[in-house]
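What you see is the complex with one protein chain gone and the rest in place.
Entry: chain A
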């Protein structure tokens, strides 16, 4: 049954599937067998990945390519895929269901010998069917295991995906814009020299190698049966003994016989026993050759001795890859199969060090004594020296090489030019006469030049009759090859554009978040009154973003009076998060805040860091409403109005003022607290329960704070306990202890008059506060409202607060001892009594 509503509107292309898009990323001979959506698990992070199972026809192998997304899926164009990992499905490849994972049924990992394991996770949905994906991988692995070990399989196709930077990927895509083709003349030659010397004279081979109209750019000269004494046939022996000299003699003669109109140098020469391949290049193109590798494949006796076999040279000229092979295949009329086997063995064995095989080249030239013979018809095999083209054509019908090639037994994909010359074998040395010996070997086209690849045009193919010392005639072929070359100017332009585009993409895709505001103003901030502000961060960039508040020099993300929540988080696209910032000027943080205010206009600057992106500075400000708590006695003595009437800026000036002039002898706030407590009489009993009591502020505290900071005319608002607590704080909160800078001196002097010397050196406000306090405590102790030991301990540690001395073993007892000098009525008589308040009426000074 047809559904009407499903029809696609006319003219609209059907939407492209993810598979369609991913396909664009691969070459024509690569097939995507399956794609699978997963997340890679890195630490605790889950990152989107697209896994593609791909098979390559050219390599005959499989691989999984893991892509990361430049943008959050779904995919819209192929450019959003970045290759993240490449897993070749070779013998070391493993896919493992991860039983250790917390969500084990949906977790698996992939590994190869070089890499991994990498952990992946998936949602079991219809679109990503893990069972199917897994089954396909398993079947790839199985077919991998069944490969014929002799088969030519490789993973070289993966190199285009592996470790290839974005720039290179992009440059490859735009190759057509800067690639031009340059004509190169290549002269390929082969000669079985029949163990004979190369000939006399300066350039004995010129008629073979140096006769072309135009000097070739590259020579590839293959020789076979270089002089080798039979007993020195063993490869190693030959290598180290006489052959070196012979090789050099030949190369020297070859060099002397090259085209006279150009300068040449040997790029590489490779010899296998008596088979040698030499590649010679014009000096002027030498700098364009960026790679050259050599390789031999031994055949012959036991398929190893190397009396037969092949040598190869692989090189890269500009952007073109060239391969030259010289081979000497099995001899004798009947050994066609052996020749085919030799050929196949050379193809399989000829893998250069960089992993390149013969077929991985753009242009391949194969020369050599291939030894294929002419089988029929007898009587036609001895054409006269002047035989015409028809005769050669007739002979070639019976040429084993052409027959075998036609049957697909060897040289698949290779081409050979028309042969318009006499069979090159076998002559009576020194003559142009075919074998007249007893054996009467049939003439044959043993010596051939074949090619495979693109943009190759043969210009000549011939033999040289007049070089006669061997029983073979030398053969040559000239080719014009169009070599892929970068146009330097165009390439530079394209590369610049690519770099720019890649940079731009990276800049544009930088994770970004927006903040609602970069200045967080708390407004009025007061001591002991926490306030909070919220601000929003939102992600409107096309990627999920991680953000965090960065630690600063102080190894914290913010000053102690601030609290940030959350400190870090992830934001999906188009999502927002509210950040809660709490400010609490507490007993613990007031000193630091006042210090900060002295130097700065803000409470703090937070660094909001976007992972892989920018940092945003968030300035935290507000008006700190000054209070007496935390201020030094000196500062309080400089005030001319209630602290509540000061602004933050005014208090900053007041704090920074260090003139010795004071408006009052002791802080009014301090005086009022003492006055209140004193007047409480017995109600003040036990008002100082412990040293720690100064920390936990009761609910009544802020009433007292406001009363003090406003110079209120209202009655004292709180009870004795709260007043006592406030007194302790007033003395304890300032940055500097009341008895600084003499704390250490005072702790070490046991005698009251020495102590008094120091006390008298204190600033007047501090001195007055100290004396007034001692008087008050003495009175309280005398009336037995307070326990001497207890208040000595509490006040000692506050007045003599010290970072360094606290570490002393007897710090605490010294504090008590010191206080006792001043508040112990029994010890009072021991002092000299010059405390200004007089000992006669100790309470006189406490009267308001």
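Note that contacts are C-beta pairs under 8 Å (C-beta built on N, C-alpha and C of every residue); 3 or more make two chains touch, one makes a residue touch a chain; residues count from 1.
The definition used in the following text is that contacts and distances are computed from a predicted model.
According to UniProt, the chain absent from the figure is "Ras-related protein Rab-10", selected among "KLLA0F17677p", "S1 motif domain-containing protein", "Replication factor C subunit 1" or "Ras-related protein Rab-10". Interface note: of A:18, A:58 or A:84, the residue touching the hidden chain in the full complex is A:84. Only one of A:173, A:211 or A:286 touches the absent chain when the whole complex is considered: A:286. The missing chain, though absent from the display, is touched by one residue of A:454, A:518 or A:784; that residue is A:518. Of the candidate positions A:134, A:480, A:552 or A:754, contact with the hidden chain is made by A:552. Residue-level contact of chain A with the missing chain is found at 68, 82-86, 162-168, 239, 244, 248, 251, 265-272, 286-287, 289-296, 352-353, 495, 499, 502-504, 506-507, 510, 518, 552-553, 600-602, 605, 607-608, 614-617, 619.
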